[in-house]
Structures are given as structure tokens and as C-alpha cells.
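All protein chains of the complex are present and in place, except for one that has been dropped.
Every chain is named by a letter (A and B) in the order it is written, and numbering of its residues begins at 1.
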Amino acid sequence: MFRKSLLAASVVASLITFPAMANDAIELYGQVAISAYSFAEDGKDTVNRIENESRIGFRGTKEMARAPKLVWQIEGNNVGWSDNEGDGQLGLRDTYAGFTDDSWGLVKFGRFDTPLYRIIDWPYSNPGLGNVFDWGSDIDGGANYSRQSDQISWDSPNWAGFTMTLAAGRGNNPNDSDSNFYGAAAHYNTGPLTLHAGYEYGTGRLVELEDNDTESTLSATSDYMTYLTGFELAFENGIGLFGAYKVMSADYSNYDNGDAGQGTIETRIGDKQDQTSYSVGALYNIGYWQFKLGYAANSDLEIDSNKVDGTADHVISGQTIYFIDNNALVYLRLKAMEINESDITEARLGLEYYF
Amino acid sequence: MFRKSLLAASVVASLITFPAMANDAIELYGQVAISAYSFAEDGKDTVNRIENESRIGFRGTKEMARAPKLVWQIEGNNVGWSDNEGDGQLGLRDTYAGFTDDSWGLVKFGRFDTPLYRIIDWPYSNPGLGNVFDWGSDIDGGANYSRQSDQISWDSPNWAGFTMTLAAGRGNNPNDSDSNFYGAAAHYNTGPLTLHAGYEYGTGRLVELEDNDTESTLSATSDYMTYLTGFELAFENGIGLFGAYKVMSADYSNYDNGDAGQGTIETRIGDKQDQTSYSVGALYNIGYWQFKLGYAANSDLEIDSNKVDGTADHVISGQTIYFIDNNALVYLRLKAMEINESDITEARLGLEYYF
Partner (left out) sequence: MFRKSLLAASVVASLITFPAMANDAIELYGQVAISAYSFAEDGKDTVNRIENESRIGFRGTKEMARAPKLVWQIEGNNVGWSDNEGDGQLGLRDTYAGFTDDSWGLVKFGRFDTPLYRIIDWPYSNPGLGNVFDWGSDIDGGANYSRQSDQISWDSPNWAGFTMTLAAGRGNNPNDSDSNFYGAAAHYNTGPLTLHAGYEYGTGRLVELEDNDTESTLSATSDYMTYLTGFELAFENGIGLFGAYKVMSADYSNYDNGDAGQGTIETRIGDKQDQTSYSVGALYNIGYWQFKLGYAANSDLEIDSNKVDGTADHVISGQTIYFIDNNALVYLRLKAMEINESDITEARLGLEYYF
């Protein structure tokens, strides 16, 4: 909107050049993450593929003469299988700007994980527990957001081991002013123990289902809530333990059956849904090796307090990492899971390198 | 097409490395531009969002042993809301290559703004006047291109305050050899006064409309023309004034009603359309602050010299900028507009940083 030429001196010199201001810090960062996996589901053909989660991003900080220090980041998406569904596109992952100060923390605006989701993702969905603990929930429409645009958050500084994050943002139906969410996370570290708590509440979330008979789209809106508590223990002898418990619910309204018959979507999703999850694990670090074992499970989904048979899930996963350098590793992961009564095993051999 | 390995020595050394030729100048540049806005249209739900217009690009110059200096640029699109409609993709903004010399200027090939559109965009659509003066025109199919691929242009050097640009390129139907455009701009600066003139003429522009009854696509082609004249005054006491007048027209032919009835599209768009616009404003710079007030209006659209009621638009916008550093600012903008008889107000609070 404001033209660069009017505001910033631009110098083109030999080799790479950056702006005239010497305190403009710009960093190229990223990861190389390639893995070969074999995904075997009972009764289906085994899928063997090479997944490429490599990506790059650009980020920077700049001291402001008359404002707190500015921070910004533009993060590219994983390059994927290059099937052009957003693969490799800049800005599809954590992309934001804000201000930071040692005394009051960091305020940022843009697209990034919600406070609750950051805890779900790490440490509680590793190694390979995400099929159950992250995206394995059966609540129609979902009971939390993950990486969400239109978000404002505040990260506190570290107060003697205690840190917290507050966030608010728009929901998945941003043209409806009632579609919003609010989130919070708190963390406390003392000695070998770290405690995590997370909370998220959303309103006016658009829930859409297909009606197979009429090929009509049914819709409703949900007010959802999820909270999570968890711990991590990291002992000096290399042994670690972790565990978390997650409670999810959603209330539905504004049922719209499209071209299908009356009552259709209300019959399917009910007035209220509930589900709980937990994730536990242990790890052992020795030399350049890390061994990790994790287990996660979802309870049966309850619709209007009635259990829906066959919706419970569980996964057990074991993983061995060998660090081939300070910021590079190879790993082997073996896991077995039952997702909605379907038995699945997965083996994965991968390489990761961070720069 | 020619393989790099045959033509260019590639050296991989410690930290970032660039080619063997020391005069290859490559620059990472970009902007961080995030704003929160509230868009309130009479009778509709207010939309509150965070818009992210951050982007990066790469550009370079290189002295050629046996040709003029080469210039090139690959510019990424704004990261947007990450809804994957081209957001963040490299090359979607000004992306070109060409040659330059102090004595005769710059010739370039690729994708960039037309000469006329550069003036429409700046200074005459700021602050926030674009809803009317830029994309607010009612001429069916449009009366100018904005950022256009398949374009060749020449920018003159500065001749004692006078500069000009000539351009030619393909239209929006590049498989039809009649779909083309031609553009020119001239600028003259003397003391506090700058004069701008712009012109664009296009042929064979594809105009498509939907017929609601038959869900058929109707089409025609237009020959359009737009010209613009404007001034800027920038006094040493910090006061500035600007104003521009824009005249747009289009002639239609090759009516094609698809599956709809005869005469349908000719009845809707007529043989000839005309509309005029103007934009005026004032600003005041003091210390680290800039205050700016702008107003723009479109006349009623005329179809075959008959005014179409309710097509006039106007916008008034006030903006305060505070420069938090040499190349960073925060701003607040408040505007009110009437677009095709709809009353709209918008408030926007934003951060911009250029690197």
C-alpha cells in the first residue's frame, strides 16, 4: 500500500545485499525431512510412499527507534508430493508479525497454531500418535483449531519457570461475526518436571456434512470446548516420561438440511457430542541414540450421552532415533493402531536435518 | 532448456554461497504488512479480519560483458489468508527480466503493472480510495488492465524532470491474436509540482457474464480506452495536495449468448459504455507523523449515453501514520463510502515494515 520506493533505501551491491539498515536481521531457516513409509490397513492394499516434509521459511527481527522490537516470519508449506495442493507455498505455515520485549513478552498477529494445539502437537502426538491424539477425534466439525489465520496472541516472558499464552481469533466462517475462538495455555517447569495446561473455546464453527442420498450439503454450527492437562518428566540419567488427558465437547445449533429431508443433520450429529483422549509415553536418551515408546487412545464418541460403538481408537508406537550430527538424525518408527475398528500398521524410516 | 551444468560454474562453500561471478548481485527484498480491519456494510454482518499482505521477492542485476546491464525480478504474492488461491506463490507479482542503461533507460519483458495502472494505484488510490478509483469502475469487462503478463515496456531515463513509459502486451484472451493492449505514461516534476498523464487502449478483451435464468455464460469482446491526468504538490512545510481525473470507455462487439436467448448480452451491456472518476486529497507531514485525507468518486455509468441509476460511487478516507523507524510504520485509517447505493464504513489498524 505504501510504496517501498518512498520509504526505504534499496541498495544493490555485489553478492547478496540487504537493506541499508544494518540491524535488519533476516534469516533463512528450514528443515529437510524425508521418510519412506509403508501403511498397511486390514483388507486394503498396502501403500508405500516417500513423504517429503522439507520446507523453508524466512524470518527476521528489527530494533525499532520508536517502538518495541519487531519480529516477523513467512513460513513455506512442506513441499509434499508436489501434487499442487498448496505444497511448497510460502505463508501456508506459521506466518505473522508482532512486537516483543523482555519485560512483557511477545504479541503477534497472523497465522499460527492455537495455544492448545501447540501442546497437542508436541509433546503429546509424538512419536506418531497424531492419528489418534491429534486428528483422530470423532467430534463432528472438530473440537479445536490447529494452525489458524486471523489470530492475535500474547506469549508471556518466563516468570521463574512459569509461562503462558493467550489468544483470540476468527473461526472457520470468518464472514459470520459469531465465528470466533479463544485459547490459553500455561506451562510450569521445576527441576525434572514440566506441567502443561491448555484450553480452547470456539463459537459459530461451521460444520458441513454430505447427504449421500440427495448429494446435498447439510450444515450446522457448533460451540466447542477442549481442555488438556499434562506433564513431562526429564531425568538426568536420560529417562523421560510424559502423559496428557484431553476432554472435548461440542454443542450444535442452526441445523440446515439443504435439499435433504427435515431433521436429517440433527438426527446425525445430535445436540451435543463428547469425547476424551489420553497420551502417555517413555523415552531413553543414551549417547547419540534416543528410544521412545508412546501410546494414545480416544474413548467412544458420545452423542447426546449415548456411546457410538466403534468410534474408540488407540495407537502404540515405538521409535529409535540416531543423531548423525547435532542438527540431523535418522529414525525408524513402528506403530500399530485401531482407528474406528480398522486395524493399521505403519513402518517408517526417515531422515531429518534442521538449518 | 540450456543446462546449468554446462554454462555456469556452481560453487558450494561454507555458509550461503553465490555464483562464481562476483558481480552477480542478488537481493532478497520484501515487506511485512499486517492489518486488522472492520468492514461494515449497511444491512450485512460486520466482517472483522486480519489481513496479511506480507511478501518476499528476489531481484538482481548483472553487468554483461557483451550486452547492457541485465536486471531481473521474481516477486512473490502476498501471503494472504493462506486459503491457497495463489497466496505466497513466487512470480505472481512483478516478475520480469530486461536490460538497462543510463543513456536510454530500461526495457523489460514479463509480468508487471501497465503504465496507466501504476498511476491509478499510486498516488491516486491512497489512502484507501481503491474501492472507487481502482477496482470500483462499472464498465463491463473493465477499462484497463492492472498487473499483466505477456508485456514489453520501455522506461525512459530522467530528462530534466520528465520521464515516460511505453508498453504493449497481450490481452486477457491470449489465444486470440486480436487481444492486445497499448499503454503510455508521462511524468514531469518541477519544484513542488509533479504532473502525471496515463493512457491505455485495449482490443479484443473477452467480457463474460452469467445468465442467471439459463446458467449460461454470455460473452462479447470490448475495445476499451482510459486516460488520466493528475497533479501532486509537495511543499517544504510538509503540506501536500493531489488530484486526478480519469475517463473510461468501452465499445462492444462479437456478442455471444451461449444457450440463452438472442439479444441477451447486447441488451445488458449495450454497444458503448462510459464512466469518469476523480480522486483528490491533502496530506501533512510533521516529525514522525503523516496525516492524510482523500476523496474519490465515480460518475454514473452510461450505457449508450443513458445513465444507469445507482452506479455512482464515492469514498472519503482519513489516515494517520506514525513512523516507528525509517522503514517501518503503524497507521490507523477510517473511511466511509457509498458503492452502488450500498453504505460501507471501514476502520483499519496496521503495521508495515519494508526490507
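Keep in mind that, in the parts below, a contact is a pair of C-beta atoms (placed from the backbone, for glycine too) under 8 Å apart; a residue touches a chain by one contact, two chains touch by 3 or more.
Note that the structure is predicted; figures quoted are calculated from it, not measured.
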Selected from B:37, B:72, B:182 or B:291 as touching the chain missing from the view: B:72
Full-complex contact with the absent chain, from A:64, A:330 or A:344: A:330
Chain not shown: contacting residue from B:60, B:80 or B:270: B:60
Sites on chain B contacted by the missing partner chain, in the whole complex: 1-4, 7-8, 10, 12-19, 21, 24, 26, 28, 58, 60, 62, 64-67, 70, 72, 74, 76, 85-86, 89-92, 95-97, 109-111, 149-152, 169-170, 174-177
Hidden partner chain, residues of chain A it touches: 16, 18, 22-34, 36, 45-50, 52-56, 59-61, 76, 79-82, 84, 87-90, 122, 126, 288, 321-330, 351-355
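We adopt the following convention: only the chains that are shown with their structure count from here on.
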Whole-Å gap separating chain A and chain B, where each centre is the average of the chain's CA atoms: 37
